[in-house]
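Here the complex is missing one protein chain, while the rest keep their positions.
Note that the chains are named A and B in the order they appear, and that numbering of residues resets to 1 at the start of each chain.
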Amino acid sequence: MKDIQSASNVNIVQAPAGFEGPGFFATKLDHVVGLARKNSIWPLPFATSCCGIEFMATMASTYDLARFGSERLSFSPRQADLLMVMGTIAKKMGPVLRQVYEQMAEPRWVLSVGACASSGGIFDSYSVLQGIDHIIPVDVYVPGCPPRPEQILEGVMSIQTLIQNESLRRRNSPEYKQLLASYGIE
Amino acid sequence: MQLKPTIPDDHKQYTTLNLGPTHPATHGIFQNVLTMDGEIIVDSEPTIGYIHRAFEKLAEHKPFYQITPLTDRMNYCSSPINNMGWHMTVEKLIKAELPKRVEYMRVIIMELARISDHLVCNSVIGVDTGAMTGFLYVFQWREDIYEIYEEICGARLTTNIGRIGGFERDFNETAWRKIKKLVNDLPAGLKEFEKLLVRNRIFMDRTIGCGPISAERALNYSFSGPNLRAAGVDYDVRAMNPYSSYEEFEFEIPIGKNGDTYDRFMVREEEMYQSLSIIRQAMEKIEKLQDKTSFHADIPSFYLPPKEDVYNNMEALIYHFKIVMGETDVPKGEVYHCVEGGNGELGFYLMSDGGRQPFRLHFRRPCYIYYQAYREMIKGAFLSDAILTMSSMNVIAGELDA
Partner (left out) sequence: MNKPSIDQIAEAINEKFGNAILSREEKYDFTVFTIDKSILVSLCKFLYDDERFQFRYLTTACGIHLPDEPKPFAMMYQLHSLVFNVRIRIKAYTTLNDLHFDTLIPIFSAANWMEREAFDFYGIRFNGHPKMTRILNVEDMDYHPMRKEYPVEDRTRYDKDDTMFGREKANFKKLT
């Protein structure tokens, strides 16, 4: 009988370091929760311009974002984990983005895709917000104009690393509260 | 089939529903505040400008060759057409003559961009009616088109392809091979996509009669492109004011009857087949030309010389310096040039005062002009029909706001 494990290319996620015994497995709660969260991110694609079309290519079959657990895109911020801001944010759109961010529940992460979202990009003009980190805190920046789908996937994988290593107490810590206070978000 | 409301008039209560700016079905960010009578839309108030990036003001501060990346980002689904249109405008201003080979190469790139734009629009109409599969099939073909762009200019989406006077490099063997392969394989791919939707009972019921517009109203709203052709008017800039040797090509202009969503879908499908035929003809014409190597016009004051010459030849060094520092003599004047973009007549109105930057550059953006009619098109329709109408009009936010 063939060894089933070696016959397929599917890898099961590696279990975190821990102590195993008959019928039990002891590890840190942070690790287990991080593992579960990182492989089931529900992104909110906030696609405004050209980077949105590259995101559509990332979601399509060749670059498939769904392999990372993001099969279900949530367009409602109340049900989303990751806010992916893709494209130029104009000053008119700033308050809308802020409102969407505030409606998301903790824990939430922000991925800024593209040069325009990270820093205003090539549009140094009176109507473009020069980077979304003027109004919301950002976790990972993906540069590019537009970034290739592989770069967007690398951004998502960086977010996964952040999620895996995040402490469960981070969102209640004074540093995080100070970060939010600096943006004026309660 | 339109349901007649049975509530007497004095019992009516209208609700207000906000559609956008962040909404999964509006492809791009624009807002519509709808006044609704139950499910039927009575009126709507659009708000745009959520991605206004001040292209026209930025263009007044950039030299001519730096405006090409700006034009990319207007209609980003078919950016080569925007780039070529801008280059042709500047060539009209400086009265440059292009070799035939360059013009045929430009035709190939523009038609590839048109196919790429129509593929997005039609697959997204499918997604909005609930058919996600078509989208996944079609994006594989878009990846093939992206690979062709990458061979030629290095970028996938916002291509900055070509230069004033031609192309930056000749198409290499791989690019020609990929173009031939695409032209051979795409018709089968389109048939596969069409089998899902074109004679599908559900799709036809959803889209026939959805968001119609008559030819007179469409002309009054200055529609152009596939939206106008679906209403029955055969206005195509490639046929009426041909540019880049389009007068030597034979192609048909598909038109619809009612101007509804089904007609717009079918006009775009048919245009893709016509674009493939044009690409085949262009490749045959290039084979027959005597000139096998030129890929740019002979305008040393605007087209950068090759780097080897810059380091070894005095004249080339001076031209390089003048172009990059903006010391070339640009004629004064005003010129308007239009091309057939993915959405219609894309026009560039350029006023030059002899300096290195344009004095005034106005983009005639087809999306901005025909989106005004959306309010009229959805009066009395259901909400889901309004969503379908918007996606079938192919409203691209970058072009809407500029």
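Basically, a contact is a pair of C-beta atoms (placed from the backbone, for glycine too) under 8 Å apart; a residue touches a chain by one contact, two chains touch by 3 or more.
Model, not experiment: these values are computed from the prediction.
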**Study point:** Chains still shown that are in contact with the chain withheld from the display
**Key:** A, B
Check your understanding: Which residue among B:Asn241, B:Thr328 or B:Ser384 touches the omitted chain?
Key -> B:Asn241
Practice item. Tell me which residue among A:Thr27, A:Ser40 or A:Ser127 touches the hidden chain in the full complex. Key: A:Ser127
Check your understanding: For the chain left off this view, which of B:Leu19, B:Ile41 or B:Ala54 is in contact with it?
Key -> B:Ala54
Review point. Given the full complex, what residues of chain B touch the hidden partner chain?
Key: 48-49, 52, 54, 56-58, 60-61, 92-93, 217, 219-222, 233, 235, 240-241, 333-336, 338, 345, 347, 349, 351, 360, 362, 364, 368-369, 371-373, 401-402
Review point. Residue-wise, where is chain A in contact with the chain that is not depicted?
Key: 91-92, 120, 124-128, 130, 134
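By definition in this document, only the chains that are shown with their structure count from here on.
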Check your understanding: For chain A and chain B, what's the span in angstrom between their mean Cα positions?
Key -> 31
Check your understanding: Contact residues on chain B for chain A in the complex?
Key -> 21-24, 28-29, 49-54, 57-58, 69-70, 72-73, 76-77, 120, 135-136, 139-140, 142-143, 146, 156-158, 397-398, 401
**Study point:** Residues of chain A that touch chain B when the two form their complex
**Key:** 46, 48-50, 53-54, 56-57, 60-62, 73, 75, 87-88, 90, 92-93, 96, 100, 122-123, 125-128, 145-146, 148
